[in-house]
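Yeah, one chain of the complex is gone here, protein chain that is, but the others are all in their spots.
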């Protein structure tokens, strides 16, 4: 398997980054949820940091299309790669790497902090979305089911809720109180804030995939309306993290002419 | 029997012990009766670390909402909680490990590092626990099942192994724990519980032996399914952990994680500074079982054995902090013994108490039935005289095996 994987990677390396590389995510307006939005934004930020152009395609069935069942995924040549970790590896095989200048110690730290973000922030987002009854009822379920007709919208939303709760149970998050979750998030944010310190990016002057991941999550938390303001408040309490978000957004998402990459091709199927 | 030996052994740490009991005068110093003291893990054979001598680091610019930070400034110990004895129900040790289960091992190691007086009860029985798994930590009314939350609790009780860490090191601790939990733990779970060869040849028979009689037919299977479910959910709903592609992904990630840990450790004795901290406990908890368990199918073990510094790290900590468990002897000896007496326990020390425990148990049941009968018919009435006495006695009576299995710790040394 590993041999096969490396073969695929070699094949991937042989081809340059194609013009028609596509990035798939759920519908931006009415469907996407915080956790997915954060993951999508993180991958987008990463690709922009690598200056790899992609067409963004919005599909209501992006989640089901993804080989791992998680958004976002990219379709490059014959390859379909989902989630940040594998995408970073895939892009690295193509010769684009943000973390090549780091030494081994820093690489270890970067991976550790990325796991911290995934472990805490992503899980906390899922917890808020699907384990908090108010959010679940007012935001998560209606949005999740929005592309589907009745009664499929209800069915799928409840199915998703059941799945996430089962996952939370397996990860022993189900028994946590919202306060405990906020504490975990706060602890994670504090660790990130301490690691960042007064630097512009986590590892000096150049961004890495960790910056992309942190940006994806924090920027989404800051800009998304949830049923309670606790999470954005927690983020705002760490000014250097909020600054990082602004920095990344200014540098990579507000360039003139970047409208071409954020086209809304393919959103026709949302009917 | 083992009692006297233990006391002798503890003489070597006398300075440290007295040092600590001064510090916690309000708690263990007063409460500890000589009989109970043998249940406590004393700070093994560790070099005398001057915990008290070191000034707590200056409080950092953290927000006041900080919770149980790894760099936390020492808090005023809440006296009421301190009086409650802290006990940990966990899996027993084998293969030169004080406990074979990562969570139990992590907590035990941390308790050693922080000098927390933790009463161990190697119940080997997760049937009655709140989540159906071990370890379970009990202190007064607090019952905690998550290893990391147990560490948090200990830290709040002022048993802090992380005094010396800078805020950044505290942050790194959190991050690396996440790394271990996300990348190494799944592989460890897989190797122990889902790899068919390991499960059938090692994990299942081991647990079948360790778990008391009727439950040992049920629990290994239940734990196997729980492990599978946990892994499935960690990888996302669709991924079947038995699938080869998923499996190799899990192992590849774990190897990567081990290499990263090895790089981070470098030539240092511990991960941060010159004393063990939380991260050392967590890494030990996850790496040592992988290193020492005699897994028949051991891809990951091979990789780990190539990382010299990580292996030495584990051996060193085990030798320093759990010396009595080292004396189980080399693994080959263990194996032999297991083969010689397939139905018996792996070590001599365990063998005796098991018998004793079974006898005790049956005796208890008989006495319980008689007393119950007597109470029910009003032959005997009981008046409660005082709370203090019963409080102290209840735990030892409720877990008759706890004392016994601790005996073997002493007996081995």
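Order of writing sets the labels: A and B. Residues in every chain begin at 1.
We take it that contacts are C-beta pairs under 8 Å (C-beta built on N, C-alpha and C of every residue); 3 or more make two chains touch, one makes a residue touch a chain.
Here is the rule we go by: contacts and distances are computed from a predicted model.
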| item | value |
| --- | --- |
| Per UniProt, the name of the complex member that is left out, chosen from "Brix domain-containing protein", "Sorting and assembly machinery component 50 homolog", "S1 motif domain-containing protein" or "ORM1-like protein" | "Sorting and assembly machinery component 50 homolog" |
| Touching partners, among the displayed chains, of the absent chain | A |
| From A:75, A:94, A:143 or A:217, residue that would touch the chain that is not displayed | A:75 |
| Hidden-chain contact residue, picked from the options A:21, A:65 or A:237 | A:65 |
| Sole residue of A:97, A:156, A:171 or A:237 that reaches the chain not shown, by the stated touch rule | A:156 |
| In chain A, positions touching the absent partner | 59-61, 63-65, 67, 75, 78, 80, 148-150, 152, 155-156, 268-269, 271 |
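The rule we apply is simple: only the chains that are shown with their structure count from here on.
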| item | value |
| --- | --- |
| Contacting residues of chain B [partner chain A, same complex] | 60, 62-63, 65-69, 131, 145-146, 167-168, 170-172, 174-176, 178-179, 181-183, 229-230, 232-234, 236-239, 244-245, 248, 252, 256-257, 260-261, 263-264, 266 |
| Complex interface listing, chain A residues touching chain B | 1-2, 68-70, 104-105, 107-109, 111-113, 115-116, 118-120, 163, 166-167, 169-172, 183, 186-188, 190-192, 194-195, 197, 237-238 |
